[in-house]
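A single protein chain has been removed from this complex, and every other one stays in its place.
Our next item is subunit A:
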């Protein structure tokens, strides 16, 4: 049984997770688990109103409570030096001023930290927090997106940037819709969703000296956090250390420096001891961002034989009043299908809530849900098989950029997925398929996610004992980064993975971008590859330059390497090992550091990953309950570095997509501006029995253009489109088109 699950399709010598044993035995140390002498415990007091100001904050009782070391608020905060100058911490695509923690008495959202209690134990801090009395002067707040649609506007940060891709976009003449033979029009809604990784966000902030700060933080962006904190506290970069060696999931919640990080850092400054702060689950809903609620309107026109003529796509999402969060919601619509007339509009409404942020597949997940639902509706309007409709509109090159794809195997994904799933058995007639009492539905959707790549650096050190240490300051939020990097290093150096150790999770390591946007393998993987390649060349050079070596004066081009042994090609007997070369040269170690970044290939090619999901659902007609029975997912993601962890990524993405489709929703009571589903009893993520067998396939793509490793990234495409595939299956099962997620029983009955 277990073998069948874990080793399914695992016929390519995939590596097990290099940190798997540490994780399952509890030996992996997560942020909150570092044992620092003298550590203190912090608990936040948060605002209960959505907008207004604090008129009084009475902390006397709390200060007198047993074990309490300090109560810090805007009244007595040691202050963040950079808060004086605005904006303190600008971040890409999120423009505005990040919340200034304990800076003044203004309230921007319910759940905003207004004070932090520091005590000798967590329990005492927790108790003291309940004693703080805060009084507010309330102002009317706006938290309802639908009620505020009239305020929808092009984001100011887009208006300022003429190169932004979120400007109004028109290709051809979208008015052509009026003359289309077949048309559909629909509005789709997704609610606010929260990442809710199992590990809550946690931090230990430690001022080792008045100008030296160390953070043990759950962050996906190690270097970024280091830079942010250095700027905020006006410290030299090297005086800030950030450590995040293990992360229990994040899905985007760890992409920014959030208020609780600043609160803990300020608290540690005040009490001059390390401060540990762990967010309780309830605060995970207002402290670390969310997927924005989004309302999308789509129209589509096609010829009778199913050739798309027009698509219009308008998206309105929420943001906060103090920052603009924008994401790629409408971009896929311009490139997923070959369609001459396309227009997209992207708008934001600012509300009195905390700023949303990127959540797995940000933008694409939202936009492709609407687009792929609309494609299904169009297929029904055309009375055409939904898969056939997609085939007929396949984009052979990027219709927006007018560039060839660096590689694309969407058609192969359709073919492989459909064959394995048994798509041909589908009877398109709604309510026509049954199993016992259950209504059965088959649905499918395409998926896509852009390829991205950032600057990254890596160091590779060959040691006298034959081990290679490879390093980069990336994080690993769960995809198996350490494992993938080990594989890349081992393959590049022609060594067994057992000889490789990959270090990550510390800001002292060579630069890496944040683990975001499915860029880690493409960016850090490329740097690792380049560094290991350089190391190998250095070893080869050394071998041919060593007078007492059997390879002395050989042309390096005539050499081969296997298992760490260099020999004249075709003549393995003449070889010498890496270790012997070091010894012959009396070298304790050999080290290289290399960098890698995107280049001119981005002007020549359009780069995206593509895939397709096929889903079977059963709907109980008595109760409206939907259960997903089977999923086949297939993607072309360039080179698959390590099949086993890649497969896990795809499974995880599908699980996230099932949650998005059927259960996940953060409901706010707009009278109070507070979430009323802010815990795991009410915010439903799928549990084991909600998840059926998921078959994962990859189409082998050889893509020499994307980056040196040839991998496009996989973390996000795995979830994109899943919700549409489920919703489409529900339609075929029931004849009901539910256009606002999640599809809960109340909407179907």
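General remarks:
Everything that follows uses one rule, which is that a residue touches a chain if its C-beta (ideal position, glycine included) is under 8 Å from a C-beta of that chain, and two chains touch if they have at least 3 such contacts; residues count from 1.
Following the convention adopted for this analysis, contacts and distances are computed from a predicted model.
Entry comment: the absent subunit's protein name, as recorded by UniProt, is "Oxidoreductase", drawn from "ABC transport system permease protein", "Amino acid/amide ABC transporter membrane protein 2, HAAT family", "Caffeine dehydrogenase subunit gamma" or "Oxidoreductase".
Within the set A:34, A:380, A:602 or A:672, the residue that contacts the chain not displayed is A:672. Across A:215, A:279, A:543 or A:662, the single residue that touches the chain missing here is A:662. By the touch definition given at the top, subunit A reaches the unshown chain through residues 48, 66, 110, 123, 126-127, 130, 280, 282, 437, 622-625, 627, 662-663, 667, 669, 671-672, 674, 676-679, 681-682, 684, 686-690, 744-747, 749.
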